[in-house]
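The complex appears here minus one protein chain, its other protein chains still in place.
Right after this comes chain A.
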Amino acid sequence: TLRLICTTTAVQRKNVGASGPEKYTEAFIKKQIEEFNLGKRHLANMMGEDPETFTQEDIDRAIAYLFPSGLFDKQARPVMKHPTEIFPEQRKIQWGEDGRPFHFLFYTGKQSYYSLMHETYEKLLNVQKHQDQLIAQDLPLQKEKRNLAGSRWLTKIELEEMLLEKVSDDDYSRFIQLLQKLVALPCADIEEKYIQKFCKEVPAQLKTVVIEPLQYDERGVAFSTGEGKRKTASATAVVYDNGTGKITVNGTDILHYFPVLQDREQLLFPFQFLGRIGKHDMVCTVSGGGRSAQAGAIRLASAKALRSFVTEKEVEFMRQAGLLTVDPRVKERKKPGQEGPRRKFTWKKR
């Protein structure tokens, strides 16, 4: 099976909203909200604060003061929050008192998913009809391209949250294919509002990282530091300006520390890419890992340090050259019943 190594917390969070029709009636939730508001006012009175301006943080602090708990699990301690945060949003009961369901697709089992598919297909047919009308009148078809790179479709988790029911991988992929088909048509601008519901903006990768400003030491020379890791090696590099291109690692010159040409090439890679080979001095410390891992760690550390010396455009070029990404590849573990991470024991017929 496909092993999911790189996950986000969103994947691991269980989608409680899709676990089935609601277990609490609407009247019960309303009563809980009234009780919560009343209790908030009582708490404010008890603490001597003004009941009108009593925020959630004040409630948390008051509860922590009145009911001190030494439990390790934060979610096991006493908590007083608005009922909508405690009782997760679930679908209301889908059938009336006579047992007859409200939605016409209830007996398919995935009513919201199928109704969504029907709606999207209706929009598709609409767009095609509009296209045919334009062709009949010999008018030119609008061909404005949407901004493809800046947006992404909703993930499966987000779709599940929107529909409040479980969506399988197959269903999700079919839905995305239908949306792509809709967008590919030339006159899709008519249904732009509908499509926007399923799009999310992706900010440019560059904006996520903060570039530190340059620091100046006693002699007035500008320098900046960077840290890098690769496998088990970690390195810190200090890059000085107005240098002669001398590089020192753990007190020794790189020619003595890295006898192999490939490692030295890796150290010089960021400088050569930016064209600043003879202009900077570097002093690094590195520990752990092997010869190649240490070289990779220093390369990452020096690339991070060079970010402060260089324009934003060149930082983006460095990122696209793969100089600023941490290499996540590590040694794969050995599994029981096998000799190594992949190699199995010799197969003996008897």
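Just a few scattered comments:
Simple rule for what comes next: a residue touches a chain if its C-beta (ideal position, glycine included) is under 8 Å from a C-beta of that chain, and two chains touch if they have at least 3 such contacts; residues count from 1.
As a convention for this text, contacts and distances are computed from a predicted model.
A chain of the complex is left out here; the name its UniProt entry carries, from "Small ribosomal subunit protein uS7m", "Sorting nexin-2", "Cell cycle checkpoint control protein" or "Transmembrane channel-like protein", is "Small ribosomal subunit protein uS7m". The residue touching the chain not shown here, chosen from A:Q133, A:S173, A:S287 or A:Q338, is A:S173.
Although one chain is not drawn, its touching partners on chain A can still be listed: residues 1-8, 10-11, 148-153, 155-157, 169-170, 172-173, 176-177, 180, 202-206, 260-262, 265-266, 268-269, 272-273, 275, 292, 295-296, 300, 316-317, 319-323, 325-330.
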